[in-house]
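FYI, not all chains are in this one, though none of them got moved.
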């Protein structure tokens, strides 16, 4: 339920409403500022909310239902305005386009610094995996904590904020110490214990859609993070699993305009994992800009043939400037400027 | 197998090769002109071709295998150059972007003429269903033959070539008489009897991908049409069936760059059926242009609320000019001019 406060409601009246909701023990209240009036979202036990008779309280305008299965991520909650985040000086929102670029995996200090410096002029953030979730336990799983230090050094040199994945809640503090944005990977999209920990770290979270998760499930997963206190969740479409095997996954670009109608959260696109083939990545990145994404996250390597992971899909550093220019041209057509520092 | 003729091979030498292949009874030969040399594709029984010892013939340079399961549609067959078609004065190929627009179904003379005139300044062709395949036999199935006459009249008034669907080989002649392009719908992509008839009508064919057909299967379906003599087959991605139900189908825009690597045939995109919701169509159409499609096919209606079929996904005629302008801007960025008359 949404308790719409009257435009003239006092802070004390709002506190009253929140207090009554909290007293139920089964409702999660959240104050939502709007252009002309403040609302209090009351999420959880709707019967308990109705039982409180809040519409009779001073300062309450009306009580309306939240109609969707996702609540905190819903555009209903934001009065249908898109959220804008400032992340370490990079703006993510409807007027900008943010290119997150970097190697799939931090393989060495030299490789990471080389790639970071190559992408820095055009990218908005640096990506790089320290802990890699792998299908087989006998595959290379990343350098771990030493990789975090390398990413911190790359940030210092280039000024690029760092996006890196958290796979295990036992590493949460170590990752949060370095990361500007904490990535939750597709395989962990419904690892609810991890989502709740990620929501408590005080960092923005990049939440990737699961391989076969519906968009409603993605938004409910975002609710897990948002209810822990973080306001800044960025969604990421990265391809879904279908019968088609010509591409590694089927990139669902139709998800972007759908999400724009249903959530206030920004959405970026990962064309690298979906394509699984470097030759398709640029076309998909242009498509992502054209359908209205708020950015992309792409893998770049200086020697993809030598990469320890996902070599065939990583762009070459020497191709990156032209790549970025072309993608940003499509973003400009839909009113977005580059989200660089 | 491909028999690559020497650059200096004579027409008689080429005829010899073709004659030997035909004499096997199990091989389908096709002469393929190239920039510097002519090839003869020998499709079917590879063992029979090898048995002919063609590499010993005068004028034959070498015999190389066609490595893919699709043959006539393969980019291997075109020496990796994209095909360009001129269809009733409209160019379909790598330098142009063709917007095929019109109502889902021809509902009446007035509605069809109104829509045709509204789209004419920006569209390359007119679409409109006379025979509609419907999931239930008790749904409206189109006006049938009278609709063909209405489409012919709309063409006369606007100059737009007509694209309309063939659903039943018993209507093949009637449809071919009016249509400039014969559409084969998604549900008939593997209706091989219909494909073979369509290939014999002397008209270009627009072949839509089946709801759950792989891209390889789409190209093999194109082979069915191409082997009957038609050279002009245009492919159409229109969304595939996946677990996701937020959109009606999942538009597979990654299919476009993949097809560009693997076939010489043009590819257009149908954003209307994939989205099932007007509010998503423009974003997907822009995305189609950005990923490198050769055009789009969209449904437009003057009163979508009154449409007999698929109302919610049809664009409004009053929104069409702005829609077309925005989509063509993205096409221009990738080097394509409008394919108008």
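Note that the chains are named A and B in the order they appear, and that numbering of residues resets to 1 at the start of each chain.
Keep this in mind: a residue touches a chain if its C-beta (ideal position, glycine included) is under 8 Å from a C-beta of that chain, and two chains touch if they have at least 3 such contacts.
What you see is a predicted model, and the numbers here were worked out from it, not measured in a lab.
**Student:** Assuming the complex is a homo-oligomer with 2 chains given explicitly, what is its full copy count?
**Tutor:** 4
Everything that follows uses one rule, which is that only the chains that are shown with their structure count from here on.
**Student:** Help me check something: in the complex, which residues belonging to chain A touch chain B?
**Tutor:** Interface residues on chain A, with respect to chain B: 212, 214-216, 239-240, 242-247, 250-258, 260-261, 274-275, 279-280, 283-284, 286-292, 326, 329-330, 333-334.
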